[in-house]
Structure formats: structure tokens, C-alpha cells
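Yeah, one chain of the complex is gone here, protein chain that is, but the others are all in their spots.
Should a chain be cited, it is by its letter among A and B, assigned in written order, with residues numbered from 1 in that chain.
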Amino acid sequence: MHLAVLGINHKSAPVELREKVSLNDERCGSLSEHLLAEAPITEVVPLSTCNRTEIYLVASRPEAGRREALASLARTAGIDPAELEACAYFHEGESAVYHLYRVAASLDSLVVGEAQILGQIKEAYHQAHAREDTSVLLNRLFRNAIEVGKRVRTDTRIGENPVSVSSVAVDLVKRVYDDLEGHTALLLGAGKMSELTATHLIANGISSVLVSNRTLARAREMAARFDGTPVPFEQLGDYLALADVVVCSTGAPHYVIRKGEVERAMRRRHNKPIFFIDIAVPRDIDPGVNDVYNAFLYDIDDLNEVAAANAAEREKEARKAEKIIQDEVKEFSRWVSSLEAVPTITELRRMAEEIKQGELEKARRKLDGLSDKEMQRVEAMASAIVNKLMHAPTVELKKAADERGGYMYVESLRRLFGLNGRSRREEDGRRSDG
Amino acid sequence: MEALVRTEEILFIAAVISYLVCSGLFIWYLISRNQAAGRLGMVLLVMGWLAHTAALALRWQTSGHAPMANLYASLSLFGWGIVLFFLITDRFYPVKVAGAMVVPVAFIITSVAGVFYEGPQELMPALQSYWLWIHVTIAMLSYGLFALAFGAGFIYIIQEYLLKKQYQNVILGFVFLFVALGLVIGLWLGSWWAEPARVADELGRVDKIYAGEDILKMVIGSIIGLAVGLILGYAAGKGAARPSFSKRLPSLDVLDEVSYRAVAFGFPMLTIGIITGSIWADQAWGSWWSWDPKETWSLITWLYYGAYLHTRLTMGWRGRHSALLAVIGLVVVLFTYLGVNLLLPGLHSYTPT
Partner (left out) sequence: MILSVSYYRNPDVYDIRWLLAALDVSVFLSFYAVIGRRVGHFLVSMKLALTLLFVLAILSVIGTILPQGENVLDSGWVNNPLYDFYRHLGLFEMYHSRWYLAILLLLTFNLVVCVYHRLPTAVKHVLRPRVDVKDIFVSSQPLSATIEGNGEQALGVAREVLSSHHYRILQGETGSVLAEKGRFSGIFSLAFHLSFLIIGLGAIIISFTGFDQRLQIPDGTTAAVKGTDLTVTNHGFTLSTEPVYEGDRIVGYRPSRYASDLEVFENGESVARKTIEVNDPLRYKGVNFHQASYYRTSRGYVTVLSVNKAPGKSLVYIGFVAAMAGIVFGLYFPHRRIWLKVYEKGRLLMGGRTNRAKVTFQRDFDRAVAEVRMRLGQEASADGSTR
């Protein structure tokens, strides 16, 4: 039984291909069903997000599993398998585990440290589990992966400092106003970036939004979108006094907000801070505004600088995360190797042998008067009992090992006979010997 | 009795040690954002504070009067109040990282208290009154609140400079703080090193006489303290002067409010402290106000914080100017509390007269 993963992501494949290969829930189900119908594959979890499509599987022959997965995926996407193969990566065994852990810790993401991927993994696993497409191996792997993802988020600061310009801006605003609820934002001008920032602000609790634009119609339209109030561009100075956050991105060739206006507004609002975000190029806000008491001004360069510093911080945290992942991968490998049928049988037999010898020793001490011959007879009887008892499980286990869900027998056997702790030590010993 | 005194000592030392460890934990929490360090620091701080409370209670028990007759007890109470208010503030505002500023201050004050340790003793005649504990407790609690206002105010200033991207001012702020601390600690260590001659007059009044050599030692101590403060302050400022550091500090509106509320709670207490002191003086000497330096300085402190509140409540000040007033306020408080006793003669001195 081998773990493997086949997939494409934002690094390996262009967006056009990723779009085609992307799987919705329904496609995931049919793909899994198809794969499980094939002989070598016993467990499947497909994972599909906007940046990646991956198929995690357990197969008796990994190469056959890879072929099947590639063919099915290409078929589902309606593309040439060769085209997919050129962009796909394939990992098996320990490196497949390592890959999933990295994905869960969002080290493999486009934005390192983003939080969404963990939820997506959870969802993908829960669906596969509900379809009963998973068994011992992938169950354990995905549950561990989710734990690893959580651990990386709590033990490192990987997700703490935002790296996109709009979230950096909101993060900075929250260092002035701890709680944005009850506060007002003023949006000046339109644009993707300013709208993104506004969305972020609203998601973080901003209660009311004022919108202004040179053309009133545009202002109305934006106001409707953000459930805000359009205000006339000419009376900007008056409305400045109401705003706790100002987001600026007009196409004006000159400054739209000047120092004097801000000073006046500041007096009217009794020095309550205003946070200015200027994402326009050329700039909309007079840089002198930053010198006004309790006014804070960040232009696009400032925001990019903070974002870059945060990204560097994330890189540093990513190294810590790698360390955690490596430890966890080792732990998982240890568990997997304990599930091999042959060592388990050996161990079970050795345990039976030990019990037999122990009991015989006791019997020998109690039964003084026995002759050598009689003693041999007793020993033979003990061996026969042990062998007969062990025969059926041994055969069944060997047979089951190559079937889907075979690990379940090994796992159950280990638990029933209390073989877990010992085997691990044995494994370690064997590894260091080798 | 002897055993109780020993227990008190042990509890006090336990408190001081826990404050030291907590200072380390909170600074580590500020630098690393390690949640576990913050939580552990909080738990340990509560335990240390409980030990401190027990030590003060035992002192009350063994001496038969409230623990505030000498500099040891008074400083100990001051530190106790600072920790108490920090713990209370932490319940209401997200300011745990301020522990990196407040707890070391509490540690320094309590450990200085430890240096002035004296066993339980009888009170000097003027202090033998139940007004003692009312007056001193309230005054000390107000000082504790002003210390908290200072801490929040200082962090406010740093946070504001960070958000305004004025990094050289961040460094300057740290240098100021460390140099001031270094100077005071250096001067104090110097005066310890100097071993002035002690002279007692015929009434048993003990006075320290500093010779030229002793003063030189104190000057050397101050210079070393200044230099160390300069280096440490510059290093700390350099470390803090980057955009991501502001993320680790509480937000401006919370800091502003904590600083203001500390003063808003401290000012009424100071008022009550001064009035109870006045009533006590009237009971003891028959004059409720005699322009003794301590009285005058507490009036100056009161005028100062009164002005602070007026700038805020009627002139709409907030932000850096208020924070700066709160920071300078602690200098006034400390002069009233210690400077007057050390530099100006009067009724309130802690050394026996």
C-alpha cells in the first residue's frame, strides 16, 4: 500500500489549465468513484481550489495509481493527458505526506500564510469521508494534516502580518482604532484597489460609508454597492470632519486633499484621529497631511513597504513551520511502517512465543515429578495450541494487506494485542541498525 | 512573632522574584508575541501579587499598624498598587503587552523597597493615628494609577511615532526613557556605594553626611547609568523602529483611553488623599494646611493633573499631547513622593526625625 499525490498548482501550471482542471463537488465525487473502481486504488481524496487541483490516493502499485489518476483527471477536464502530465507533479510515500503538510500549513500557497487553505482541506476531506472514499491511511493523514496546519498557525506568526496592500491598510487602521464598529469611512474615487480596501474595512466592522466622486452618478452607484451615502465632491472639506478613515484613489492630476482642509477638519472633530489611505498615482493627498496632529497618512509606497516587510517576516516564520512539518512527517512515517503486515505478523508470533515460554517455565517449576519425555509432550502441546491459534490471523492478514482497507486489520490486530509501543521501538532499532 | 516576620520576608522576596520573572516574560511576549509567555506571565503576576498582598497583610499583623510607616512599606505598597491596577486594566482593555513596560517599573520599585527593608517597628508619634492607613493607602493608589497612566502614555507616544513613520523619534523616545532610568538607578547605586558617614544628634536624629569623595562616587554612578541607559535605549529604539513593531502594541485609542482613565481614577483619589491628609493634620497639629513641602508638592501634583483633565475635558485635547502630559506627570509624582523626602525637609520624611 502506498500513499501518493498527483496534482497541479499555481507554480506548475498556467491559470488556463488550472481553470479547466478545477473540480467542483460533483466532479470530485464522480472522479473518486471512477478511481476507486480501478484495482490498484483503495482510497481517494481530491482537493481543488483556485490555485491547485490535487488527488491524494492510496494504491498498491503507485505507478499504476499515477497513470489512472492522470487519465481520469484529464478526461474529467476534457484535455489531453500529455498536456496535463507536462504540468503535473507526483509524490509518493513520505514526500506525499510532506507535500500535504506543506499545503495545509499554507507554505505552498500563492500568499504564504493565508488562512483559507486549511478550511478547504477540511472540506475536501469531510466530503471524501462522507462518500466513504477514505480508510485508515488517508483518514489518519488528513486528520494529521489539519492538526499540523493549526499547529503552524498557533506556534508561528505565519498568518499574522498581512501582505496584500488592502489588508495592510486595514491592519494599520486597526492600530489607531481598535474596534472599527461605530466608525465612518470616506471613499474618494473609484478603482479596484480602493473598493477592495472598502470591502475589507466593512468586513472589519466599519459602520457607515460615505462615498464621493467627481461624477455624482458614479458616487451613487458605488454608494449603493457599499450601502453607503453619496456626498457631493465640492463639500469634501465638510465631510472630512465626519470620517475616521479616508480611502483615496481618484485620477486627479493634483492633490485632492490639502493640509489646510485636514487641519480644519481636525479642529472640528476635536482631534479625533483620521487615517488617510492614498492609493492613487499620482498622489491625491498632500504629504504634509501626515504632519497634522492625529492625522496618519499612508500612500501606496508606504503600504507596499509595510507589505514587503511583512512578507519578509512571513518568510522567517515559514522556516519555523518547515521544522514543525519535518518532525510531523517523521512521526507519520513511523506510524505507517508500523502498519506493514509482515513485521506485525512477526511481532505477533514473537509475542505468542514469549507467552508460551513463560507459561512453560511456570509449569516446569510446579510439576516436579515430570520426566523429560512427559515434559517434551507438554511443550509440543503448547506449541500446537499457539500455532493453531496464530494460523488463521496470519493468513488473513497476509491476504488482507493487499486489499482496500487492509490496514484496518493490521491496526485492529495491533490494538487488540497491544502491539503498538513495542513495534515502534523495534522499528527504531531496526532503522539505526540499517 | 519571629516566624511571622520571616514568613513576611519570604513572601516579599517571592513577590519580587515573580515580578522579575514576569518582567522577562512580558518583554519576551512583546518581542516574540508568544501567547504562552503572555499567559504564563499573567498567571505568575497574579501569584506574585497575592504573595505581595500576604506580605503586606502580615506586616500589618506583626507591627500592629498599617504597613506604611517607613520607606520600605510605602514603596512596597506603591509597587503593589501598580500591579493591582495593571491586573484590573487587563480585565477591561487589550493591553497585556503594556506589561512589558508596567511590570518592570513595579519590579524596580518593589526591589528598591527591599533595599530599604526594615523589620516591623513602632510608629513615630506623629503617625500614630488611624488616618495613617486611609491617607497613605489612597495616596499610594493614586500614585499607582499615575504610574499606569505614564506607562500607557509612553507606549502611546511610541505607537504614534511608529504609525507616523517617524522612526528617529521612536529611537529618541526609548533613549529618553532609558537614560532617565539609568540616571536614577546609577545615582542610587552610587549613593549606596558612597557609604556616607552617619551622625546622630542628641535627640537621636540620624543624618547622613556626604563628603567630597562620596559625591564623586555618586557622580560616577550617574554617568555610568547614563551611558548604559544611552546604549540600551538606542538598542531598544533601533529594534522597535520598524513598521511591524506597531502591530505588537495596543491600538492608539485604547492606549489613549487607558492613560486618561488612569488619571481620571487617580485624580479623585489624590484629591481624597490630600483632603484626608489635611483632616489628619488638623487632628494632629490643629492646622489643616501648613505649606509643608510635601503638602505643597502634592498640591502641585494636584494642580498638574487638574490641568491635564481640563485640557482633555474642556479643550478637547487627546493623543500625543495628553500622553506627554501623563508621562511628565509621573516625574512630578515621583518628586512629590521621593524627591521631597530626599531633598526638602519637612513633616513627611521617612527617616526618623
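Following the convention adopted for this analysis, a contact is a pair of C-beta atoms (placed from the backbone, for glycine too) under 8 Å apart; a residue touches a chain by one contact, two chains touch by 3 or more.
No experiment lies behind these values; they were computed from the predicted model shown.
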item	value
Touching the absent chain when the full complex is considered, from A:71, A:242, A:311 or A:324	A:242
Among B:49, B:78, B:260 or B:337, the residue in touch with the chain that has been omitted	B:260
Contact residue for the chain not shown (choose from B:20, B:284 or B:324)	B:284
Touching residues (missing chain, whole complex) on chain A	178-179, 181-182, 207-208, 242, 272
Absent chain, residues of chain B that touch it	92-93, 121-126, 128-129, 198, 200, 202-206, 253-254, 256-257, 260-261, 264-265, 267-268, 271-272, 275, 278-279, 282-289, 291, 293, 296-297, 299-300, 303-304, 306-307, 309-311, 313-315, 340, 344, 352-353
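Note that in this section only the chains that are shown with their structure count from here on.
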item	value
CA centroid of chain A to CA centroid of chain B, Å	48
Contact footprint of chain A on chain B as seen in their complex	33, 35, 94, 159, 163-165, 242-244, 246-247, 249-254, 316-321
Parts of chain A lying in touch with chain B, wherever the complex brings them together	154, 157, 160-161, 171-172, 174-178, 270-273, 290, 293-294, 296, 302, 305-306, 309-310, 313
